[in-house]
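A single protein chain has been omitted from the complex, and every remaining protein chain is retained in its original position.
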C-alpha cells in the first residue's frame, strides 16, 4: 500500500481468565488464557474506510481498543504514520493520541451524565490545549453545528437528548481533537434504523469534508457494505478474509464469509434458498485446532484440522483458507 | 417513572425542535421540579423528619441567641438552683426553669441546645473526615485494582470485624497517651472527631470502590482515556460526580450513627468533658440521678438525641429511595 496511515503487524492479545490463585491450587487447574486476537495484519490507507466485521468473540472490539491505546497488545506492533506506538516516548505518544479518536457503541454510556454537552465536546480542546478562553466556546459551538446540533444545546445534559443526538455529541467530541483517524466501534448498533441512516450519512459527509480515515467495526454486514472501501472478516480472533470494495459481498472467498453472507436476513425477498447455517461460535478459551472455522466448515479437509491456514492472495484481496492455496 | 424512554424533559431532533419553542426554566424551578424534589414533596415521612431535623439543627446553631443562659459560663451557674424539676419554682432561689436544672443548677434547655451544637459539630466533622478518607481509599482501590485494592480492602475487612465503638475507644486511648495532660481538655473534641471518623470510613470506601469499578468500565471513562486525560482528572472530574449519589445516602445515615457514637463515647466518659457537655454527656450525668427521682436530667437530652438521630436516619432512608436508579 502506498501510504498507510495505520499498519497493524502480527497483532495479538491474550487475556488471563484463570481462577484466583487459591482456587487454582486447590482445584489443581492450570492458568487459562483467552486468545482474543491472534496474528492480525492489515493496513489502512489515508482517507479510506476499513471495516472489520465479525460476530461476538471475533475480537473486533479488542483490536479497536488496542489501536486507540486502551489495551496494550500482547504481541505485534501498531504503526501510526510510520511510528511504532509501542516504542515512542510519552510526549510523542501524547502528540500521536490527538491524531486518532474513537466513537463508541453506546451513546448512553459514552457521555458522562453529570457533564454538560459543552464541557463534553470541549474536553479534548482543553486537554490537548488546542484552544484557549473564548476560543474554546466558539470552537465547541462550531463543532455542535457541524454535527447538526445547535449552540444552545451546549448548556444541556446528555439525558435531554435522544440516542441519535447523543451519538452526534460523541462525534463532535471525537472531532474536536482534529483527528485524522477515527476508530468507530459499532457506532450505530444501539440506534434505530432511521437514526442509523442519519449517523452513517453524517459520518460519510464528515469524511468527505475533512479527509478522515475510518476503522469501522460492526457486526452488521449491510452497514459495513454501505460504509467500507475495504473489509476484513474476523473469526475467533483471526482475520480470515480481506477484500477490496464491495467484492467481498459479491464474490466471497472464505467459507466463513460465504456462510455469514448467507445468514443475513434478506430484505429483497428474493426467495433464495440459503444453505442452512450450522453450529455456533466455539468458546474462545478452547478454540479448535488448525483453522478455527473447521468444525463448522462444509468444505473442510483433513489439513484444516491440524494447520492454521496462511493468508493467500485472492482476486480482490486475501483469504486464510487451505482450499485457496 | 415506568418507562425510562418517556421520562425526563422532552428532546427532539432538528425538525421538531423548530416546531416547539424553547422554554428555559429558571434554576430554582428546575430544582423544585426535579424528581428528587418531587419525591420529597410527596413523602410525609421525609417532610416531617426534614422539618424536625432542620428545627433541631437551627436551634443548635442559634443556641447562643435563643438559649436562656450560657451553660458553659461557670459564673452564671448557681449551685442552689440544682435539681429544680421542670416548670417548678426552686425552693431556695425561686427561679423557674422550663425543663428543670441538673445537679450543678444548669438550665436543662440551655444545656441541651448547646449540647446538641457540640453533638452535631462532632457528628458532621466526623462524617466529613470519614467521607474524605473513604472516598479517597475507595476511588484508588476501585480504579487501580490489583494490590492497591487488595491492601486497602483487607484493612477495611479487618476494621469491619471489630465493632466501630471499640475502634473509636482504641483511637481515643492512643490519643490520650500521646497528648500531654494539660491539653487533653481542649483537644478532647478533636480526638473524638478523629476517633469516630476513623472508625467509620470503611462504609464509604466500600460503596465508592464498588461504584468506581462499575463507572470505570463505562465508555465515557474510556473516551476520557482515549483523549489522554490524566488519571487524577478522570477520577475527580469523571468518576467522582457519578459515585456521589450513594455516598450522600451513606453520609446521611452515617451522621445519625456518628451522633449516637459521640453520645455513646461521652456516656462512657471518654468523650467531651462535663464543662462542655454534649447530649451524650448530659445523658451520662442524668443517668446518675435517675433512681433518685430526678428523671428530667436524663429524659430530655435522651429524647432530643433520639429525635435527632431518628429524623436524620429517616431522611437518609428516603434519600436512598429517591436516588434509586430504578425509580429515576
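For reference, chains read A and B in written order, and residue numbers begin at 1 within each chain.
Throughout what follows, contacts are C-beta pairs under 8 Å (C-beta built on N, C-alpha and C of every residue); 3 or more make two chains touch, one makes a residue touch a chain.
Operating definition for what follows: contacts and distances are computed from a predicted model.
A.B. asks: Looking only at the UniProt record of the hidden chain, which name from "Multisubunit potassium/proton antiporter, PhaG subunit", "Transketolase", "Methionine ABC transporter ATP-binding protein" or "Urease accessory protein UreG" is the right one?
C.D. replies: Going by its UniProt entry, the chain not pictured is "Methionine ABC transporter ATP-binding protein".
A.B. asks: Which of these touches the unseen chain: A:79, A:281 or A:324?
C.D. replies: The single option touching the absent chain is A:281.
A.B. asks: Looking at the whole complex, which of A:198, A:213 or A:243 touches the chain that is not displayed?
C.D. replies: Counting the whole complex, the residue in contact with the absent chain is A:198.
A.B. asks: Of A:52, A:223 or A:297, which one is in contact with the hidden chain?
C.D. replies: Going through A:52, A:223 or A:297 one by one, A:223 is the residue touching the chain not shown.
A.B. asks: Which parts of chain A are in contact with the chain that was left out?
C.D. replies: 55-56, 162-165, 192-198, 200-201, 204, 219, 221-223, 225-226, 246, 249, 259-269, 274, 276-278, 280-281
Everything that follows uses one rule, which is that only the chains that are shown with their structure count from here on.
A.B. asks: Nearest whole angstrom, what separates the Cα centre of chain A from the Cα centre of chain B?
C.D. replies: 49
A.B. asks: Would you mind writing out the residues of chain B in touch with chain A in their complex?
C.D. replies: 8-9, 11-14, 17, 22, 218-220, 222-229, 238, 241-242
A.B. asks: Applying the document's contact rule, which stretches of chain A touch chain B when the two form their complex?
C.D. replies: On the chain A side, the touching residues are 65, 68-70, 94, 97-98, 101-102, 104-106, 109-114, 123-124, 127-128, 148, 150, 152, 156, 159-162, 164-165, 170, 173, 177, 198.
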